[in-house]
Structure formats: C-alpha cells, structure tokens
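A quick write-up on the structure given underneath.
One chain of protein is taken out of this complex; the other chains stay put.
Up next, subunit A:
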Amino acid sequence: MKITVDEEKCCGAGTCVLTAPDVFDQRDEDGVVVLLDESPGADLQASAREAASTCPAQAILLSERA
C-alpha cells in the first residue's frame, strides 16, 4: 500500500488522525495533514483505508499495488 496526500485539498478535519493515528498527523499551525507513514504495514492498512474513504475532503489517495 502506498499513500499520498493532497495538502491543498485537506480541510483539516482530522478524521484521519482519529482513525489512523499511527499513519496521519496534522500540522500544528494550520491543521493540514502530515503523512507519518506512506507505506504502512499490514496491521495499519485497514485503518488507513478507512481514513482515506472517510476523509471529507478526499485528500488521501491509496494505491494498493505499490
């Protein structure tokens, strides 16, 4: 799994941090997403997938092939 984030689309909701705190964080100054782990291990993939699909700004993209 390979994760990319679109900082310009991010609205700072923090849904991803609640769902997958080991994969995502937010910048202190403006809340924009910070990717902690762009290739999470198997134990984190389900939560990363849920974070991507519930992101209200569609700012997280997953590629399962990489």
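Quick notes
Assume contacts are C-beta pairs under 8 Å (C-beta built on N, C-alpha and C of every residue); 3 or more make two chains touch, one makes a residue touch a chain; residues count from 1.
Everything that follows uses one rule, which is that contacts and distances are computed from a predicted model.
A chain of the complex is left out here; the name its UniProt entry carries, from "Peptide/nickel transport system substrate-binding protein", "NADH-quinone oxidoreductase subunit K", "TRAP transporter small permease protein" or "NADPH-dependent 2,4-dienoyl-CoA reductase/sulfur reductase-like enzyme", is "NADPH-dependent 2,4-dienoyl-CoA reductase/sulfur reductase-like enzyme".
Not every partner is drawn; the one left out touches subunit A at residues 11-15, 17-18, 26-28, 30-31, 49-50, 53-58.
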